[in-house]
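A single protein chain has been omitted from the complex, and every remaining protein chain is retained in its original position.
For clarity, chains are labelled A, B and C in written order, and residue numbers in each chain start from 1.
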Amino acid sequence: MFLAILAGFLLAFAAPLLHRWLGKWVVVPMALLPFTIFVYLLTLSPAVLAGNNLGELQAWAPSLNINLHFFLDGLSLLFALLITGFGTLIMLYAGGYLKGHPLLGRFYLYLTLFMTAMLGLVLAGNIMAIFVFWELTSISSYLLIGFNQDKESSRSSALQALLVTGLGGLALMGGLILVGMAGETYTLSELLERGDLVTNHALYLPALVLLLLGAFTKSAQFPFHFWLPNAMAAPTPVSAYLHSATMVKAGVYLLARLTPVMGGTDEWQYTLMIVGGITTVLGALLATQHVDLKAILAYTTISALGLLVTMTGIGTAPAMEAMVVFLLAHALYKGTLFLVAGNVDHATGTRDLTQLTGLSGTMRYTSIAALLAGMSMAGILPFFGFIGKELLYEASLEESPFRWILFAMSFFSGMVFVAVAIALGYGIFWRRSQNPTPLQHPDKPLLYLPPVILASAGLVFGLLPGFFVTPLLRRASEAMLGVEQTFDLALWHGFTLALGLSVLTVLLGYVVYRFSNRLLSYASRFSGLYLFGPANLYQLALRGFMTGATKITATIQNGYLRSYIAAIITAHIALVVLSLWENGPRLELGNNLHLLSQLRMYEIVLLLMIVSALIFLFKSQSRLTSIAIMGIVGYSASLFYILFGAPDVAATQLLIETLTVVIFVLILHKLPVFKYLSHATERYKYVTLSLTFGAVMTYVILIVKQYPLDSQLKAYFGQGSFLLGKGRNIVNVILVDFRAFDTLGEIVVLAVAAIGIMAMLKLRMHKGDKP
Amino acid sequence: MEFLLPFLIGILFSASLYLILHRHFFKLILGLILFSLATNLFLFVIGRLTRGGSAIIGQDENVAVEPFADPVPQALLLTAIVIGFGIQSFTIVLIKRVYQSFGTTDLDDMNTTDQIEEHH
Amino acid sequence: MNHLLIMLPILIPLYGAILSLFCWRSVRVQLYIGILTQVCLLVASFLLLFDVNESGIRTTQIGSWPAPYGITLVADLFSAMIVITSAITGMAVYLFSIKGLDKARQTFGYYPVLLVLQLGVSGACLTGDLFNLFVWFEVLLMCCFVLIALGGTKPQLEGAIKYVTINILATSFLLAGIGIVYGTMGSLNMAELALLVRMPVAHPALINMAGMFFLIAFGIKAAIFPLFFWLPAAYHTPPIAISAFIAGIITKVGMYAFIRLFTLIFVTDQELTIPLFTVLAGFTMVIGVLGAASQNDFRKILSFHIVSQIGYMLMGLALFTPLALAGSIYFIIHNILVKTNLFLISGVVAHRHGTFALKKLGGLYLQQPILSVLFFISAFSLAGIPPFSGFWGKFMLAKAGFEIGSFTIVLVSLAVSLMTIFSMTKIWNEVFWKKKPEQEPLLDVVPQQKLRDNRQLYLPVGIMTVFILLIGLYAEPVVAMAQLAAEQLLNSKLYINAVLKR
């Protein structure tokens, strides 16, 4: 299995090259890959159908317990077969659909990447690996939706899908980490047996919320459904494959996969049923409001996904049975219908339902496929869709307090499905018309063969449900329930209530179809409601985010150096105060007062000199005076150093001060005179800030000096300077021997400063804004 | 003196910060120089002061005898002063170049690089 | 051998710089010296990493002066990992600068200064002495000053003045903090200090207060909230060959020092620091990403976004568990590589199209498909999409956060991650997918020589992308090493014993 995934990724990245070499024949290797994997999976299936789960372990990041663990049971096999089987057809179809497109190679790259990721997702046996593949599907979907990158709508739809599923992805990551913590493992097979541990864990609820957020965004459940119709900006093969048959079902897969772990609780059941129910009804309702073929299909897909989620929520054996059967049936007919819609679009250039008529004459095979798929969708007798619908009704009518609500919901959607099926399978092809829509090119085999195959699969499965399909689905539902399943699928159940309801659905569906024009005319009346819809909320949120971000940034990063410095100093004062507030030592000035008596006269003079120099500095209007005052302050500082036994420091300070004055004179002699530029109000603010800062620094010195310092370094250097370092000037010995490494760094700084000054004065580029 | 020095350093910090918060370039650079001066004194004072005895071993001794000034802060200070000199001279030149390029001495005229550029 | 191995990452760039200075007149010779230095540095850093990985923390005493008195150089896994990442980055930036930087700047000391910058990175990472750390940070700082102002265009000067002013303040705070530490504990050796603070001290609050000085100082250097202002003002102004390296490395070295000191020394009052860091991390992440989202310039988005990522690294420190610190470390490594690469890509784009403005760019998806792929990988690595590199850091941090019940900060980090996706897709949308807006036809004709140069610029980007992919797709070695490094950080006995030979 690992090899299959690896091959997928390798082939994906080879696709652009293959396209360059093989031209349009690139379709051959691309389709061959999923087909090979499909066959490979079929060879594995007897073992799985016999009830064995296959595993394969490939270490990846064992120190984080994230491994490429593969796990194949009924559920994953069902999905994997769907992905590769349908994948093969889609690869062929895409070859026809995008024939001659210059970016076909890239398209195959993304599509194969997606397929492999999806395959990895359903085969992964480590929940973090599931997440990894999950996000890969999101990215490849982003690239595919934005495939027509020069269109603004494509780009924004792609972004929307990415952000919504990305949000879900992040939530899912959180959720899975929590599940992993609750279950104490990331390995699926172990986790599946620790359901009780997880559901009783304190983290269960947050994990559930995050997990469901992930699943719902991916599977376009209300209120995150809005990205799916917009994702139809992608080329049709993508819509058919990702946005109806596979990727959107990843959420459903995840729910199904984790049912034994997370399911069974009230929170799980009710949330799934409520959200699924709303989605079902809403999707169906919205489907009647559109004329674009792909939009209609997208909304019915949303509705179908809602049904699947609801069934997972109910969680009983019949519900699970209904879920897997409907899942397969839906994938078959919806995929077909999407492909059909793509063919129609490709051939006629329009997808508007009201403009398409009488295509059966010109698009013979496509129309046959459409008819077959439509009948399956409508749930007409020999088709697989019929079995699905029967089971849905039976499951929803089971003994439960909400049976009527559940039933009404599935019945409603069933009705709409019938109407849509009629419109698509019959309306645009077979309804007689005076002037059938003209074609731009005749039907092509690469375009009509895949839907025909898919649609006939729906018929074959319906006629022979016992062959292969039943055992597979049985194992799949077993994976969710954790108990052996023994159901048998059959077309004919006798005259049961469900049959009657099916017939009723078809009849009412036909009525809906007849009145569809009337329904469409209501569409405009709902427009007010859409303002409050999630799609609009998304737009608002995005716009609000941008405005808010801009405003906040403009306030914080306002370009004024003063305010930056003020913020930094304020932060410093706050932090120092904070650190000393609670249990900092108290300052005892009294003990130090005796030091006052040691004051010498010249010291006081020095002190007064500095203070008065500073006052002059503030008053001064002239540069030269200021420079001179700075010199005075600097020289006074060096006097301090001499007073306290630091002749080297004093000498350095003296020389440096001299040099600084020289540099000042050399450099700044041409600046204009001072102006008072500050505002009065701001000045008080800054005066306060400065004074507080000074006070804090004084306090810090006083408080530190309150305690004796026992420096080992002083003692060691005092002892060793001459004996070990061969020098009597301890400071110099420190500088050139004990801590010469500091000095090395320091002279490097000086060297760089010299280079910098030279470069700055000599190199003056004007339009060097470019790299 | 030991008692008064912390206050002097506080005053130096206050004064330098106030200068830095000015809009005028020249005051900014004065403020920065004063600020590092204050920091140097801070480092010196907080490493404890010793009056009189410098950190030099006498000709007829092998080890330093108390009281001698702690040589460590002095060595650190020397390094810091020299580094500060490098940075200061760079900053002075920078100020000069800014004035030449922008023709202003008002810091408030320089707030373009962190502005958000308009889009569409 | 031991002594030599630790010194090499310092000596190699230093000698490189000295030789370049001797060959001041000839840029070409400087270039060759540079390349040679980069290769040697890379090899030496690899050797150091292997050695440390094999045999634990390595130390050397400069000048043979014993531990608390002389300066110690310490190579543990954390520092060795940063050094090797810096070497990789330096190599790529060097290769980029050959064609990607104008001759004038090359003539005025770009090569030696960049080498000194790398020297500063190695020094700051390897030193085990507080004041020595300060010195190496000054080396870094001075190089950044010079490089940011190199060329002296208007935006550069404006950015430089803000950068310089704020960073001088940071320097002063750092120095003052060192003064306080020495004034309270009488030592500068980090291992010795670590030992001292773990013994009953007179006033832990004083140490904590010193910690606040370091927080401000390294907070400014690492650009955390509310001290980051210099970054968005300056980082986008110099040419890419300069800003790529500075943006990629320097803030992370600040973060390195931050993590080092707050795991080793300033651990006395974690009831204060941990909530503080958590709040700061949250704000840093959010404000940074908001800033990035609001910009409309390729480089500005990238620059502002650095702030946001720093928040993640701080978050690891705030959570203070082995896994969280491992996450931080991984994140630092990942971020250095990815951020540098994104900057380089913006440079490749601007080299050909002459602008960084999103509204003037477009159509690269069709025009330069390879570059698109390279950008896509880096951008989505940055956004933390698996299986790319950012995911692992994010995962470790999120998991660590959940494990100790800090749900809020984890949720914030996840939300920020979504906004990161948004800001990266903004670039992708505008620069790569969108059609190039119409402009005068003359500007569209790119001379052949320039096109050839442009393709040469792919090389460093490609190299970086390989590394990014490597630490993403085959994350295990780096993750395992980061976990070991985190254990070394948290188990300060290891560090103390290695240095003080107890």
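Just so it is clear, contacts are C-beta pairs under 8 Å (C-beta built on N, C-alpha and C of every residue); 3 or more make two chains touch, one makes a residue touch a chain.
Heads up, the rule we're going with is that contacts and distances are computed from a predicted model.
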Requested in this report: Could you check which of "Phosphate transport system permease protein", "Multicomponent Na+:H+ antiporter subunit B", "Alkylation response protein AidB-like acyl-CoA dehydrogenase" or "ABC transporter ATP-binding protein" matches the UniProt name for the chain that's left out?
Outcome: "Multicomponent Na+:H+ antiporter subunit B"
Query raised in the report: If the full complex is used, which shown chains touch the chain that is missing here?
Result: A, B, C
Query raised in the report: Of A:R431, A:K685 or A:R728, which sits in contact with the chain we cannot see?
Result: A:R728
Query - Selected from A:L6, A:A651, A:A695 or A:A715 as touching the chain missing from the view - result: A:A651
Report summary line: Sole touch to the unshown chain from A:L44, A:A740 or A:M765: residue A:A740
Query raised in the report: Which of C:L21, C:A104 or C:L459 sits in contact with the chain that's absent?
Result: C:L21
Report task. Kindly note down the residues of chain A that lie in touch with the hidden chain. Result -> 647-648, 651-652, 655-656, 658-659, 662-663, 666-667, 725-729, 732-733, 735-737, 740-741, 743-744, 747-748, 750-751, 753-755, 757-758, 761-762
Query - Positions on chain C where the hidden chain makes contact - result: 3-4, 7, 11, 14-15, 17-18, 21-22, 24, 60-64
Report summary line: Residue positions on chain B contacting the omitted chain are 54, 56, 78, 82, 86, 89, 93, 96
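Everything that follows uses one rule, which is that only the chains that are shown with their structure count from here on.
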**Report entry** Selected interface, B-C versus A-C, where C-beta contact pairs are more numerous
**Finding:** A-C
Query raised in the report: So, what's the distance in Å between the C-alpha centres of chain B and chain A?
Result: 48
Query raised in the report: In angstrom, rounded to a whole number, how far apart do the mean CA points of chain A and chain C lie?
Result: 25
Report summary line: Here the gap between chain B and chain C, centre to centre from mean Cα coordinates and rounded to Å, is 27
Query raised in the report: Using the touch rule from the top of the page, what residues of chain A touch 2 or more other chains?
Result: 550, 553-554, 557, 559, 561, 565, 569, 697, 700, 704-705, 709, 711, 713-714, 717, 738-739, 742, 746, 749, 752-753, 756, 760, 764
Report summary line: So chain C residues touching two or more other chains come to 131, 135, 138, 142, 145-146, 149, 152, 155, 161-162, 165, 169, 176, 180, 182-183, 188, 229, 232-233, 294-295
Query raised in the report: What residues on chain A touch chain B, complex-wise?
Result: 550, 553-554, 557-562, 565-566, 569, 592-593, 595-596, 598-600, 603, 607, 610-611, 614, 617-618, 623, 626, 630, 633-634, 637, 640-641, 643-649, 652-653, 656, 659-660, 663-664, 667-668, 671-672, 674-675, 677-678, 686-687, 689-691, 693-695, 697-698, 700-702, 704-705, 709, 711, 713-714, 717-719, 721-723, 728-731, 734-735, 738-739, 742-743, 746, 749-750, 752-754, 756-757, 760-761, 764
Requested in this report: Would you pull the chain B residues touching chain A in the complex into a rising list?
Outcome: 1-15, 17-28, 30, 33-34, 37-38, 40-42, 44-59, 61-64, 68-72, 74-79, 81-90, 92-97, 99, 105-108, 110-116
Report summary line: Note: in the complex, chain C contacts chain A through residues 14, 17, 21, 62-63, 65, 68-71, 100-102, 104-105, 107-109, 112-113, 116, 119, 123, 131-132, 135-136, 138-139, 142-143, 145-146, 149-153, 155-156, 161-162, 165-166, 169, 173, 176, 180, 182-184, 186-188, 192, 202-206, 208-209, 211-213, 215-216, 219-220, 226-227, 229-230, 232-233, 239-241, 269, 272, 276, 287, 290-291, 293-295, 304, 347, 350-351, 354-355, 365-366, 369, 380, 385-387, 391-392, 394-396, 398-399, 402-403, 407, 410-411, 414-415, 417-419, 421-422, 425, 429, 432-435, 475-476, 479-480, 483
